[in-house]
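Note that this complex is displayed minus one protein chain, with the remaining chains in position.
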Amino acid sequence: MASQDTQQAPNASMEQRLAAVERVLEVRAHDKGLSVDGTMEWQEENLLAENGAKVVARAWTDPAFRQRLLADGKAAIAEFGIGLPAIQRQVYVLENTPAVHNVIVCTLCSCTATTLIGPPPNWYEDLEYRARVVREARTVLQEMGCPVAPETEVRVWDTTADTRFMVLPMQPPETIGWPEDKLASIVTRDSLIGVARLSGTGG
Amino acid sequence: MASQDTQQAPNASMEQRLAAVERVLEVRAHDKGLSVDGTMEWQEENLLAENGAKVVARAWTDPAFRQRLLADGKAAIAEFGIGLPAIQRQVYVLENTPAVHNVIVCTLCSCTATTLIGPPPNWYEDLEYRARVVREARTVLQEMGCPVAPETEVRVWDTTADTRFMVLPMQPPETIGWPEDKLASIVTRDSLIGVARLSGTGG
Amino acid sequence: MDGMHDLGGRQGFGKVGFTPKASPFQAAWEKRTYALRTMAGQLGVYNIDEYRHAVERMDPRHSVSASYYERVLTAIATLLVEKGVTTRAELEELAGGGFALSHPGAGGRTNAPDRKSFQRGERVRVRNDFVPGHVRLPGYIRGKTGVVMVEGPLTPFPDAHAHGLEAVDEPTYDVQFRSEDLWPGGAESAVIHVAVFQSYLEAVA
Partner (left out) sequence: MDGMHDLGGRQGFGKVGFTPKASPFQAAWEKRTYALRTMAGQLGVYNIDEYRHAVERMDPRHSVSASYYERVLTAIATLLVEKGVTTRAELEELAGGGFALSHPGAGGRTNAPDRKSFQRGERVRVRNDFVPGHVRLPGYIRGKTGVVMVEGPLTPFPDAHAHGLEAVDEPTYDVQFRSEDLWPGGAESAVIHVAVFQSYLEAVA
């Protein structure tokens, strides 16, 4: 096999490599009042698909909010106190309808609107999804249990810059009239990415 | 990590997998009078860079042969009793000169004129060589110890069909007048691929 | 950089390893690496474009076989070494074993001096640029024509920002392509939206 300039000894385990990097940054972090534990706690509380779910439930029940959300996602989610990391300049909310099915990917890495969707699931980061969904979205969605009717347009959004995307899934008809918090409880991370449809029975 | 449709149990060792395939083909091969051992013996005797070296030495010493070789490689090597496998339709012999440096690659797999060059060295099959040499041949050749002068044209030959290539390296000036068999002894496989120059002192 | 990370449209892959409602993290160290990435970013040692480029610069064999969070950690460690915060030797000593880093980078370029503004509905072509350094232009749109939908927010030009060059903020455009134009005869029918930096675009004559 070929030389690998960057590799001689067998790699230490991931845990050991992580600990080494943490150790290197310890003093620097402490001086700035930062810590991995603290960051992890903050992320657990703030990077949640439940945030996106709340936004979706409001959009389903409040037509004026829905309008604001589709016009300026960043401003509309701020109404919930949800912000974006500094580098994420804007969020486009993509409305699924019977005529249009939206689905999100990041072919170059794995960028996501984490404050609305949470850290992305592992398959979103994997080579298969990133390679295939731009070129054969219908087959991929079918395989993932989310077939799209031939007459429905598929729109794939590739997150190649610091604009982020969130899908606004269709409201299941059987949930019309439900209260907002009950609606929020049925909205999944997968539906915010555009690879799952929702049902009132928690499909 | 992602599913791999084709993989469940950890793979058996290469030796075990090879033995399994051999076993599967055993009867079929026997019925045709073939065997892996027999094929291996034949290859050891016939797929040799020494063949190419003999051809090169003749081309260096016999201008008429050189002409025939450059005009129709397959016919010219037949003068030595060297044939090509049935699928290899023709051999282009590529003459290195002070003005032109030729180098061979197979970017899609690792095809080679094996009856002249022998089985290719491992680096020829590796991703690095296949990816880089078409786009940055000068840097690659420099790294491999075969720098090409800026005023010399680099020609890269990508073996994408069943035409094969062999480089005719430049004869080291200090070997002018040597007998053919002594000349053949200094011609290396690397020089037939175009990644090494030759010297009379066996560089 | 036409790296192996530029996956859009590559073929030969198997099914997506999808399970409904999958967890983002497969192990405790992954979750911790995710937090470490955010924290390290806040320390200001490197910027997001340098980080992305460090992921891209991983040896292709390492990158393809690594999990996402191994790629994340490798990029962070690479930058900490390149920025002089630590050394590979120190990392390996602390880790008690090898610590493969990314390959060195090359290139970098500043904003296109002739970049233009485009209007909604305008047809644009993605320049036929081949860039050795960091670039946020997926190969599958290079040289292709699409339609501008929205002028997006101003962002530092990543091709410069990843290489320590002066990166002027410029808009990204939401450009709509048809899969049939990107892969003639070789794609399922779909509309593909890509956020394209202004410097990557030219007017269609």
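A few notes on this one:
Note that the chains are named A, B and C in the order they appear, and that numbering of residues resets to 1 at the start of each chain.
Just so it is clear, a residue touches a chain if its C-beta (ideal position, glycine included) is under 8 Å from a C-beta of that chain, and two chains touch if they have at least 3 such contacts.
Treat the numbers as computed from the prediction; the structure is a model and nothing was measured.
Of the candidate positions C:9, C:138 or C:171, contact with the hidden chain is made by C:9. Chain C residues in contact with the hidden partner, per the touch definition given at the top, are 1-5, 9-14, 56-61, 64-65, 103, 128-132, 143, 183-187.
Touch with the hidden chain on the side of chain B covers residues 2, 4-25, 28-29, 32, 34-37, 39-40, 43, 87, 89-90, 92, 105, 107-110, 118-123, 125-132, 134-140, 143-145, 153-163, 188-190, 195-196.
Operating definition for what follows: only the chains that are shown with their structure count from here on.
Of all chain pairs, the one linked by the largest number of contacting C-beta pairs is A-C. Relative to chain C, the most remote chain by averaged C-alpha coordinates is B. Taking each chain's centre as the average of its CA atoms, chain A and chain B sit 50 Å apart.
The distance from the centre of chain B to the centre of chain C, each centre being the mean of the chain's C-alpha atoms, comes to 38 Å.
Multi-chain contact residues of chain C (touching two or more other chains) are listed as 14-17, 26, 61, 67. The set of chain B residues that touch two or more partner chains comprises 1-2, 127.
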